[in-house]
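FYI, not all chains are in this one, though none of them got moved.
The chains carry the letters A, B and C, assigned in the order they are written, with residues numbered from 1 in each.
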Amino acid sequence: MATGNLGIRIGIVLAALAAAAVLVALYLVFFVAPLEATMGIVQKIFYFHVGSAINMTVAFGVCALAGATYLVSRPMSARVASIADAVGIATAEVGVMLGAIVMVTGPLWAKVAWGTYWTWEPRLTLSLMVFLLFIAYLALRAYAGTDRFGRGVAAGLSILGLPGIYFIRVAVERWGGAHPQVVYKGGLTHPGMRQAFFASVIAMLLVTATLVLLRALIERRRQQVDALFLEIDRTTG
Amino acid sequence: MQAWRQFVAIVRKDLVVEFRTREILLTMALFSMLLVIVFAFAFLSDPTRARDYGPGIIWVTVLFASTIGQNRLFDRERENGCLWSLLLSPTGAGTIFLAKATTQFLFTVLMELPTLLLILVFFDLAVVRPGAFVGALLLGTIALSLVGTLFSAMLMNARMKEVLLPLVTYPLLVPVVIAGVKVTSVAVGAPVAEDPELWLRFLLGFDMIFAVATWFLFGRMIRA
Amino acid sequence: MPGRTVELRAERVVRVAGRRHILRDVSLAAASGDLVAVLGRNGAGKTTLLSVLAGRQVPDGGRVVLTIDGRIASGTAVRAATAMLPHDLLIYPDLTARENLAFFMTLAGQAPDAGQIASVLDRIGLARDADRVVRQFSRGMQQRAALGRLLVSGADVWILDEPTTGLDEVGRRWLLGLLSDQVRSGRLVLMSSHHPSEVASCATRTLVLESGRVVLDGPGGADGAAAAFTRMDGGAP
């Protein structure tokens, strides 16, 4: 990844695109998409809720890829490994942030739609587990500090996260549930709602990409600052 | 051949130490009994519903007790930095991993016997499908041992090992617990509409994929 | 194994903790027949250097190379050729001395041999206490048991961190004699020490560290030891 001006320039372009997409999505959500019949304005949560949820999954998938890259490249190339490491922490943090949005919007919506903040329902359980898994990733990173051993363990965890997510998904799907599946089941018939929905998903995707890129650049900078401090310590200490 | 001798030596060492101190098995067994008793007190309001919450209690107990056993097993390797004597020896990482996972599996199974007996008696449960009951426990215990061993070894020297271990492993193990509870519910004759075969196959798949994944990761993660 | 020639080389090894250096570009080459005394004030980096050489810590920069009969060894071969005695003795406190030795022989890839183990126990002065668990040993006895681990390992390179710690005077003399013998029979020994007399009596080379840097790489013997310790004199107590 470019860490000089190029990376930042890409970041600025992405940020601009994301901002535009967010404005478009907000417009479509609040002024074009119709008010839902039974839930009213509260249904607008849907567009943020689902967008965050999908992007959370994407972020965690990339995190696992970065983890695999880190473990494989570590003995061969310090540079590739530290870039993969930066991508790993960036995707995990952004993913957890998106997860937090899901975990706040979901229950708020649930209180209105189902009359309770939480039920032990498969989809909800799935997202909670995945969310916790990557919180564990962040905890590992936080306590490992810059220790390469701890980073390796965190990378391993993110890799195991993939089959983990698969098994959690299989497990929870086997026991049915109340969480809606309108999109995949071909619901969402109203064109206004459809447009708003896709716009919000794309906007969230752009926001996610921007945040990940910037966070990874920050991490690279931090790595470089550490290297500079070490260089000073090496020549003077 | 040499790897086999090393494997046997590591497992035997842990068994000898355990036979001498009886620490881990006693810890696990007593802890799980206390757990069962506390559960009994906390939920004893309605004994007729034992079949509903019995399977849950079984799996919660197995999960916690195996975590505790795992912690103690690796505390032993941590004292005097002993795990390093394994890692710095010419023994292969895969051998070390399989040996530790095997010990962990043996200890967990040994702990489960008295605990299950206690739960079945205390909560007055009858096992109507013993095959499914035992199968779920064995497959589940293998999963716990694999995931637990990988991360206990990794986190052995982490400052917050005791938090990090459950934090890291429980989300991965939740599907195992879910599947276990389902099969066990059917096995004790609870009126649930579940297909135990399906869940058992699920557990088998989990075991196979995680056996390969953990075995592979162990070497990569531990010898940087 | 007897008859082989090993060479251990550290090339600009760097080890950091946070933003400080513990080792700064440490280079060193030693071969069968050398007894290198690693010296330095408290906190100079001796333990860290020895750990890196033994493979217990991974260098953050530079590398460690072990060649056996001129060929670069890796992985299992390196570990089979190296044995370490660190501060934390790496022996199992709940096994007896005899069981520990048998176990470590197997790990090293040899079939445990009761006769050889008994003779080692005799040499380390634990014949009488061989069947007591190590936990009950006094400090010096534990040190002796850990020395036994090296004797059964069959390693070509011995790395010892302050190995005379806790040994009584007779034991210390015996150990220094043993190390000299090992070196004469073709082993490579690296040890740290704070005692001029120990260094004078057996070292063939001295290496003085100061704040993680090699400041002296000189000869052994009485003169070498005197020169090395003079180099370290002065400063705070």
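Assume a residue touches a chain if its C-beta (ideal position, glycine included) is under 8 Å from a C-beta of that chain, and two chains touch if they have at least 3 such contacts.
Since the structure is predicted, the reported quantities are computational estimates derived from the model, not experimental observations.
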{"item": "Whole-file subunit formula (labels as shown)", "value": "A x1, B x2, C x2"}
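We adopt the following convention: only the chains that are shown with their structure count from here on.
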{"item": "Most centrally placed chain - per-chain CA mean versus overall CA mean", "value": "B"}
{"item": "Distance-maximising chain from chain A - centres being C-alpha averages", "value": "C"}
{"item": "Cα-centroid distance, chain A relative to chain B, in whole angstrom", "value": "31"}
{"item": "Touching two or more other chains - residue numbers and ranges from chain C", "value": "58"}
{"item": "Sequence positions of chain B contacting 2 or more other chains", "value": "224"}
{"item": "Complex interface listing, chain A residues touching chain B", "value": "71, 74-75, 125, 129-130, 132-133, 135-136, 139-140, 143-144, 148-150, 152-153, 155-157, 159-161, 163-164, 167-168, 170-172, 174-175"}
{"item": "Chain B to chain C touching residues, read off their complex", "value": "2, 5-6, 9-10, 13, 16-17, 20-21, 76, 79-82, 84-86, 88-92, 224"}
{"item": "Sites on chain A touched by chain C in the complex", "value": "145-146, 148, 226, 229-230, 233-234, 237"}
